[in-house]
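Report on the following structure.
All protein chains but one are shown at their positions in the complex.
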Amino acid sequence: MTGSVDRRLAELGIVLPQPPVAAANYVPFVRVGALVFISGQTPRVDGKVTFIGKVARDVALADANAAARVCALNLLAQLRVACDGDLDRVVRCVRLTGYVNSDPDFAAQPQVVNGASDLMTQVFGERGRHARTAVSAGSLPSGATVEVEGIFEIVT
Amino acid sequence: MTGSVDRRLAELGIVLPQPPVAAANYVPFVRVGALVFISGQTPRVDGKVTFIGKVARDVALADANAAARVCALNLLAQLRVACDGDLDRVVRCVRLTGYVNSDPDFAAQPQVVNGASDLMTQVFGERGRHARTAVSAGSLPSGATVEVEGIFEIVT
Partner (left out) sequence: MTGSVDRRLAELGIVLPQPPVAAANYVPFVRVGALVFISGQTPRVDGKVTFIGKVARDVALADANAAARVCALNLLAQLRVACDGDLDRVVRCVRLTGYVNSDPDFAAQPQVVNGASDLMTQVFGERGRHARTAVSAGSLPSGATVEVEGIFEIVT
């Protein structure tokens, strides 16, 4: 028997990746009561960062948006582990913080980070609507184009 | 009958703006239990960012401080909605994170973000004293000079 979020993922043609292992001395998520704090996710696929470089200078806006979506898929993969495999336990995507690797005069961070936000609302509907902060970083680990962290509320 | 925070706002000559609508696919705030997570606010007034450019290069420190105050007014406008119009329900300003759009060698982020912090203590007194992180971003949405996000504790 599959849950309703799993069915929705299937409808969208999404197969969640293996949750990336932490790149250094930390863990992918920590749960405190109903809150799950998930570590910043880069667009890694099978251990390899798939979008590298700065938006505008090296990477087109549309590609940066696609990179943010990959970050969000990694968030969901971590979240599924935090929910012991049952994404129907997700009550709310509380907040995403999106960091964009960009030129110093780039101004379209919201359009980039929408790649992550759109996925959340596609998958979770109303429960996927979240508070958000989108900024540019000075630079990002491994030269990644985007990094997204998240806080989720789940049924404990 | 007006609450004590509303009276304090009137004493300070502050009329809170209309809460800015989210600039992309997210919501202005999410409440989880007693915590309200408010999305990053830029110094938008009537839908238009009022302070644009990098501190030092384009914008003077005093103007950047004023920009941070506008961000904080927008936080309060969102918070009032989160409190169903009653700011007396605010228990504490828990944390502000201020992102400054600056030259790469700018070092006075605290003085900029004080524009937001000072407003919180003026309005809420002891309850307005918060934890804080102030950093420069690489750049900010719409070229805004400052962006501030906040977490508040409220009576549920």
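To keep things simple, chains are lettered A and B as they appear, and every chain counts its residues starting from 1.
Here is the rule we go by: contacts are C-beta pairs under 8 Å (C-beta built on N, C-alpha and C of every residue); 3 or more make two chains touch, one makes a residue touch a chain.
The structure presented is a predicted model; accordingly, all values stated were derived computationally and were not measured.
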Using the definition of touch stated at the top, determine which of B:85, B:104 or B:125 touches the missing chain. B:104
Mind pulling the chain A residues that touch the left-out chain? 22-30, 32-33, 37-40, 54, 97, 99, 104, 136-143, 147, 149
List the residues of chain B that touch the chain left out of this view. 34-35, 92-96, 100-111, 113-114, 117-118, 121, 129-139, 151, 153
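Everything below uses one rule, namely that only the chains that are shown with their structure count from here on.
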Indicate the whole-number Å distance between the mean C-alpha point of chain A and the mean C-alpha point of chain B. 25
